[in-house]
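Beneath this line is the structure, given in structure tokens, with notes to follow.
Here is subunit A:
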Amino acid sequence: MTSIGLGHYLVVSAALFCIGLFGVVTRRSLLVIYMSLELMLNAANLALVAMSRFNGNLDGQIMVFFTITVAAAEVSVGLAMIVALCRKRRSAHVEDLTTLKL
Partner candidate 1 sequence: MLAWTVYLSFASALVLMLLPKGRVDLARGVGLGGALAGAVVAFAGSMMKQPGIQEICRIPWIPSLGINFHFAADGISVTLVMLTGIAAVVGVLFSWNIGERVKEFFAFYMVLIGGVYGVFLSFDLFLLFVFYEIAIIPKYFLIAIWGSTNREYGAMKLALYSFVGSAMVLVGLIAAYVVSGGTTTNLIELAQFGFSKEFQYWVFPLVFVGFAILAGLWPFHTWAPTGHVAAPTAVSMLLAGVVMKLGAYGALRVAITLFPLGAQAWQTEIGFLACVGIVYGALVALVQRDFKFVIGYSSVSHMGFVLLGLATLNEIGLSGAVLQMFSHGVIAGLLFAVVGRMVYDRTHTRELAVLHRFNLSRSLPFVALTFVVASAASMGLPGFSGFVAELQVFIGAWRAFPVFAIFSGVGLLVGVAYTLRALQKAFFADPELETETRGPVLDPISMPEKCGAMILMAATLIIGLYPRLLLDLIVPSFSSPLFDGLRNGAGL
Partner candidate 2 sequence: MSSIDYFQLLKLAGPEAVLALAALAVLAVDLIWMREAPIRQRQGAGAFVSILGCLGAGLCALQMPGFGSFANGMLVIDPLTLLLKGALLVLTVFTVLLSVDRDFTEHVGEFFALILLATVGMMLLVSSEDLLMIFVSLELTSLSLYILTAFQKRSALSAEAALKYFLFGGMAAAFLLFGLSLLYGLSGSTHLGGIAEGLVGKENDPLLIVALAMTVIGFGFKIAVVPFHLWAPDTYQGAPLASAAFVASGSKVASFFVLAKVMMLGFAGVHGDAGWRHLIAGWAPLLAVLALLSMLLGNLVAIVQGNVRRLLAYSAIAHSGYALLGVMSNSGEGMASLVYYTVTYGLTTLGAFGVVALVEERTGSASLSSFAGLGRRSPILGLSMMVFMLSLAGIPPLAGFFGKFYLFVGAIRTGSPNIGLVWLVVVAIAMSAVSLYYYLQVLKQIYVTEESAATVDVTGETNIVTCCAVGALAVLVVLLGCFPNLLVGPVLAATGSAGL
């Protein structure tokens, strides 16, 4: 059985990133968009941990601790914004954000 190498981890990470990107771009509900955004960030976290393991130093894993926290803060800000928007527009769908045009 082939051993799991760095390449495998990176492929999974890339796949997660692409799924997240696809979700952000195509989904309509803001909450699902946020989930996809988190997915993208966590894909990067996975890549960091994998690199750290195969590079031999701990810098990557330390970074992951911080980025997880930052991602949490980011999402809380985003959710607060959904609340602010819902109060005014009564909808949590992206297509309803049409006031500002080119």
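Here is the rule we go by: a contact is a pair of C-beta atoms (placed from the backbone, for glycine too) under 8 Å apart; a residue touches a chain by one contact, two chains touch by 3 or more; residues count from 1.
Selection rule: all candidates are chains of the complex that A comes from, given by their letters.
A quick note: this is a predicted structure, and the numbers were derived from the prediction, not measured.
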Which candidate among 1 or 2 is in contact with subunit A in the complex shown? 2
Which subunit A residues qualify as touching candidate 2 in the complex? 6, 10, 13, 17, 20-21, 24, 30, 33, 37, 40-41, 43-45, 47-48, 50-52, 54-57, 59-60, 62-63, 66-67, 70, 73-74, 77-78, 80-82, 84-85, 87-89, 97, 99-100, 102
